[in-house]
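Only one protein chain is missing from this complex, and each of the others stays in its spot.
Moving on to chain A:
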Amino acid sequence: MKKLQGHLRQRLGSLAAYGEHYHHEHEADAKVPTAASMGYMACRHCGAVWKDAEEGDACGRCGTHLHTRKPQSLKLTWAFLIAACMMYIPANLLPVMITRTLFGTQNDTILSGVIYFWVSGAYGLAAIVFIASFLVPLFKLAVLLLLVVLAQRGSTWRRRERAKLYHIIEIIGRWSMLDVFVVSLLTGLVQIQGFAVITAGVGIAAFGSVVVLTMLASLSFDPKLTWDSREDQAILQDHEEGAQREQRLQGHENRDEKPA
């Protein structure tokens, strides 16, 4: 096995195998060979690595379009993020659930549901709902905002921690759907006409859209942008300009061909 690994390492020359760490004082800031700087492009679906590939080429293994970075990553993330921030307000202010019983009608917002659990002594449950429905979306919005702003400014501040934050929001994002499921189930279940009827309020639609929008925002954010060094950014900019120039040229050619 040792011999095999040695052979492999020899073949790959300067590339480190991922079994060994980069021993530097600041591991995260150490200079690392990146795909962008080496002119490689990796397929985001099958992981195959290609050399001399053009932006937008189809992966030879699975057919996915190859990109050095997710296209329009920052613009898309901003769009989803702003939309999510806007929907966050009605999601918390409007009622998510309307309960009609013999004793009257009760409108519940996300937070009043939590307070109800807390007052009735179900502290654990109150905590779960409060975390999943209130803290997680807020945390996601704040983290995404931080990541996008720092990536846009090319900041090198605490990149390892930022990468960790991205992993966290990818994992916890889905759990905010909890309240949407609670309300849908209660709506389907409590339909005893004359005694108790539960209907869904407009707030739940707004809340569901916050969850979906923040998930889309984190999916369209490219974590590689956090790590791009100045050199990488310059290379990527060249790529982009080259691709745009080519597109324009192709456009001209097409226009020239049309009359003929």
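We take it that a contact is a pair of C-beta atoms (placed from the backbone, for glycine too) under 8 Å apart; a residue touches a chain by one contact, two chains touch by 3 or more; residues count from 1.
We take it that contacts and distances are computed from a predicted model.
Visitor: Given the choices "Galactitol-specific PTS system IIC component", "YCII-related domain-containing protein", "MaoC-like domain-containing protein" or "Paraquat-inducible protein A", state the protein name listed in UniProt for the chain not shown.
Guide: Per the UniProt record, the undisplayed chain of the complex is "Paraquat-inducible protein A".
Visitor: Touching the absent chain in the whole complex: find that residue among A:Cys85, A:Ala200 or A:Ala243.
Guide: A:Ala200
Visitor: Sort through A:Gln152, A:Gln191 or A:Gln237 and give me the one touching the missing partner chain.
Guide: With A:Gln152, A:Gln191 or A:Gln237 as choices, the missing chain is touched by A:Gln191.
Visitor: In the whole complex, not just what's shown, which of A:Ile128, A:Leu150 or A:Ala243 touches the removed chain?
Guide: Once the missing chain is taken into account, the touching residue is A:Ile128.
Visitor: Please give every residue of chain A in contact with the chain that is not shown.
Guide: 1, 4-5, 7-9, 11-12, 15-22, 27-28, 30, 32-36, 38, 40, 42, 44-54, 57, 60-64, 117, 120, 122, 125, 128-129, 132, 159-160, 163-164, 166-167, 170, 173-175, 177-182, 184-192, 195-196, 199-200, 204-205, 208-209, 212, 215, 219, 223-224, 226-228, 232
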